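The block that comes next holds chain A.
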Amino acid sequence: MESGRIIQWLVKEGERVEQHQVIMEVETDKAVAELESPASGILKGIRPGAVEGARVPVGETLAFIAEPDEQVPALPPLTSVSTETAVEAGGTQTAAAATQAQAVTRQVRATPAVRRIARELGIDLGLVTGTGPDGKISEEDVRSFAAARGGALADATMAATSPEPVEWVDLSTVQRLTGERMVQSIQTAPQFALTISADMTNALQLREAIIDQIAKETGERLSITALLVKIVATALKNQPRANASFEAGRVKLHKRVNVGVAIGADAGLIVPVIKEADQKSLVQIVRELQVFREKARQMRFSADELSGGTFTVSNLGMYGIDQFNAIVNPPQSAILAVGRVIKTPVALPDNTVTTRPIMNLTLTVDHRAMDGVQGAKFLAEIKERLEKPDLLRDLGKA
Partner candidate 1 sequence: MAVSGECSNYPHQQQLAKSARVIKSQSSSYGPIKVEVQKELLLEMYRRMVRIREFELGAMDLFKRGQVKGAVHPYIGQEASGVGVCIALRRDDLIAGTHRSHGHTLAKGADTKKMMAEILGKETGYCRGRGGSMHIAAFETGSLGALAVVGSGIPLAVGAALAFKMRGEDKVSVPFTGEGGSNTGNWHECLNMASIWNLPVIFVLENNQYAVSTKVDTVIKVKDLSLRAQGYGIPGVRVDGFDVLAVYEAATKAVARARRGEGPTLLVTESYRFEGHYAGEPEVYRTRAEVEEHRKLDPIPRFRNYLVDNGKASLDEVNAIDTEVKQEIADAIEFAKVSPPPDPATAKDYIYA
Partner candidate 2 sequence: MSLGDDGEMTSKERDATSLGSTRPVMSPDLIVQAPQGIPAKQMSYQEAIREALREEMLRDERVFLMGEDIAKHGGAFGVTRTLFDQFGPERVRNTPISENTIVGTGTGAALAGMRPVMEIMFVDFSGLAMDQICTQAAKLRFMTGGQCKVPWVLRMPQGGGAGKSTAAQHSQSLEVWFAHIPGLKVVLPSTPYDAKGLLKAAIRDDNPVIFLEHKFLYSFRGLVPDQDYVLPLGKCDVKRQGKDVTVVTSGAMVWHAMVAANILAPKGISVEVVDVRTISPLDEETIGASARKTGRVVLVAEACRSYGPTGEWGMVVVEQAFDYLKAPIVRVTGRVSPIPFADSLEKGVWPETDDVVRAIQRTMA
């Protein structure tokens, strides 16, 4: 993130603040974030220009927390990064700037000629995969990227010039940025999906067994999603290859397992992250998910809560979706899409038919980081952990 927009000051100049007290709300590229006071003292010397609506680069000093009689230096007026109207219009000319902030900060290698062609075609080289040595981007790489994108742009143009009556809906910042991230994801990562169906009989039984206990401790209903988070976290710990990112021609294995959970809010899809999910108990996970759901209603997340994810779980089962393929959330290399539990006829070993609660799990994988076999193994472990009673039992205990 390179800049944020000040939404409002919650305290005034000269007021006393306590450490960790929320003193300002800032719109980040993901959501509204609360800025906590780093210390206790008097808020002084607010920078001229640091007002509602101002866009501020990351790292700029906005004010001081000082002793009552302490002098603070006068800060120079803020030069805003860009006008707010341009950003809110959500026009494509700012898309490039925002995507720059979003884009992977690897070094782009391309000859001057290739850079010029990219400029002329309006392509951000940061989005292009280079097929040359060390990821060097060739002219063909740029042109095929442009061709792929050009198709989409052409459709959009045609739609825009249609004589049909239309209504315009503005995207929220979150929606817009999510869209751009998804574009980047499918354009840079070759993705494929693996689907497995898990027999949820045992899992649902466990859930029944512990749901009251969980409810007593957290005040929350134990959701399938929470169970999945715990299972996925454990599986990720066992199969680190799924807990990784592709970067500059190599796979980066993350030491911590931070599972993002996709939550639908009015403003858009938000993915808060449960840090070190493998270390957390089911109760802790349930509590965190509860907090996230609350925050999602007002989009009041801290930057830390929204970043650092190494894997994402997305459950659309509550909306009746049987199965879907999610798009990998960059820079992660895999995402698990969960459908609803469906009462499905299954064949038993003796060839009789009965019904079982079956849930479809679809893992979408960045082929640069993981291949089909690795993905399959990972999915298989998740299925196993959902189905095997002894593994489920451990889940309840933790």
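Candidate selection criterion: all candidates are chains of the complex that A comes from, given by their letters.
The rule is short, and it goes like this: a residue touches a chain if its C-beta (ideal position, glycine included) is under 8 Å from a C-beta of that chain, and two chains touch if they have at least 3 such contacts; residues count from 1.
If you're wondering where the values come from, they're calculated on a predicted model, not measured in any experiment.
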*If you had to name the candidate from 1 or 2 that touches chain A in this complex, which would it be?*
2
*Of all residues in chain A, which touch candidate 2 in the complex?*
111-116
